[in-house]
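The complex appears here minus one protein chain, its other protein chains still in place.
Right after this comes chain A.
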Amino acid sequence: MSTFEAGRYDVIVIGAGHAGVEAALASARRGASTLMLTLNLDMVAFMPCNPSIGGPAKGIVVREIDALGGEMAKTIDQTYIQMRLLNTRKGPAVRALRAQADKHLYIQRMKEVLEEEENLTLRQGMVKRLIVEDGVCKGVETETKAAYYADNVIVTTGTFMRSKVLIGDLAYESGPNNQRSSTDLSDQIQELGIEMVRFKTGTPMRVHGRTIDYSKTEEQPGDEVPRAFSYETTEFIMDQIPCWLTYTNEFTHTIINDNLSSSAMYSGMVEGTGPRYCPSVEDKIVRFNDKPRHQVFLEPEGRNTDEVYVQGLSTSLPEDVQNQMMRTVPGLEKAEIMRAGYAIEYDSVIPTQLWPTLETKKIEGLFTAGQINGTSGYEEAAAQGIMAGINAASKVLGKDPVILDRSQAYIGVLIDDLVTKGTDEPYRLLTSRAEYRLVLRHDNADLRLTEIGHDIGLIPDERYERFQEKKRLIAEEIERLEGIIIKPSEAVQAAVEAAGGSQLKEAARASDLLKRPEMGYQAVADLTEGGKELPEDVKEQVEIQVKYAGYIQKSNQQIERMRKMETKKIPENIDYDDIHGLASEAREKLKEVRPLSVGQASRISGVNPADVSILLVYIEQGKIAKVADES
């Protein structure tokens, strides 16, 4: 194919979904000249599934992205239709925000941000192939014969790789929402020797809001307290729109059961593996046939549209069956489908072929991020996007790669899981995947990551100073509370009892008093003199850090142990065949994953503690040999 040279950049990002926009912005903002290519510039950061961002674990990721200087948090803060803090009755570690998004406003706002970025070029186009020479990525070619050159290319093509939409017995090549599928690129990536698997996901029907009878459903309002994802957000949207809850019933289930064979997923048409955590309604009925009902949430897709997302009825049944089945649900008896639900199948990269920087091991300069790596969810995609963007820019700038570990961020857990363990279904973050979730909290994402964000130039100095000030206030207040002895005076006893606790037996430090479950920060601070008015986020931080100090300490000890193994680096040129004594399964897995540290090696399934010990001995042996050679 004869091409024309259309431009030279430091970094090219293919795709403009949630991974692509974060990748492009991070790269451009770090100073790498960046080109973003996308099939449709009207669809940047589009939400093809739930009109919602956040949730347990995911909401914390959004805040982490913010602390690293990403865009998702700020954009959703400006475009949500409702916001809730989840798990408020549980401990601080598992609280998380979730917003219902105005998906159209979200696109608009994100496009503005992209357009404002000076170092970023936006172009609509279909990438046909990568330019690869001698195992090194050099750029891309589009179907219009434009050749763009760059030493780093980040592929964030989501579910568009050889994607196929399925409804009943209808199947056609298409990306989500009838956008074009990308076939050539997927084929070429496999020709380059990168293995891909077929995954599947699905989405429910959307209905016209005016045809819903909301009186038969329960209202699900947003929080009345102003909340935001970004630590920088100061203006809050208080005019919120509710969601609604209803349920399936035995009639729904009968219709589904009677028509199972016509569902694309059950007729044998689908080859891809679907996620267990986001099952189609067919799956729910089949796998849990004893459940009399399943929840259905009705979620508005925006302020300026009457389209409503029917969360819980994800399906690939034929359209007429979808209609029939949906109309058995209270409130939806007369609902009109605007878009039918569908299943979608696509190629995704087996992520153990990636370094923790998200660069492929096979092709230097080629990164993949987002749903193409076998994940699901906008937040998981955005998290990978920002890290790929940061690391591509690191290469351009000649700086160290940035790899977050499992104790620093959910982003670290996500990427480590992907590149170390791989995944055999679309991967979703869950709080239970994080072994140190007590330190990976919603409230302290800034404390964990702002420093890094500033170091890599994504957090401006002025924001960094505000952050330093917050840290200082927290430390001072904790020190102050630790230094104050509260005597069991009448006023004190009354305050303690008012909070629902038992009387003090003897004088106690203010900090110890705060450790009592019933005592909040304010109640304790009121018993002390010389306290000053502190910002709410500082008070919250003081309370959490003092109250749960014992548990946090325990976690930190575990982290300390993990870090020791993490700092034991495995030489890049290690030859696993040369290591005597490794079990053969471990040897194969180590050769496949090529872990960077002994810690990472120990997390690979099939590598047991004896293998880890042998690996350690082998590495130390090499060091001793080296010292011997030198002397």
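FYI, contacts are C-beta pairs under 8 Å (C-beta built on N, C-alpha and C of every residue); 3 or more make two chains touch, one makes a residue touch a chain; residues count from 1.
In the analysis below, contacts and distances are computed from a predicted model.
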Could you check which of "tRNA modification GTPase MnmE", "ABC transporter ATP-binding protein", "Iron-sulfur cluster assembly scaffold protein NifU" or "Peptide/nickel transport system permease protein" matches the UniProt name for the chain that's left out?
-> "tRNA modification GTPase MnmE"
Of A:Lys216, A:Arg303, A:Lys334 or A:Arg561, which residue touches the hidden chain?
-> A:Arg561
Out of A:Gln100, A:Gln311 or A:Ser394, which is the one that touches the chain we can't see?
-> A:Gln311
Touch assignment to the omitted chain, from A:Glu336, A:Glu435 or A:Glu476, lands on A:Glu435
Considering the complete complex, of A:Cys278, A:Leu440 or A:Leu534, the missing chain is touched by A:Cys278
The missing chain sits against chain A at residues 50, 55-57, 86-87, 90-94, 276-279, 284, 287-288, 291, 294-295, 297, 311-312, 314, 430-433, 435, 437-438, 517-518, 548, 551, 554-555, 560-561, 564, 580-581, 605, 608-610, 613-614, 616-618, 620-621, 624-625, 628
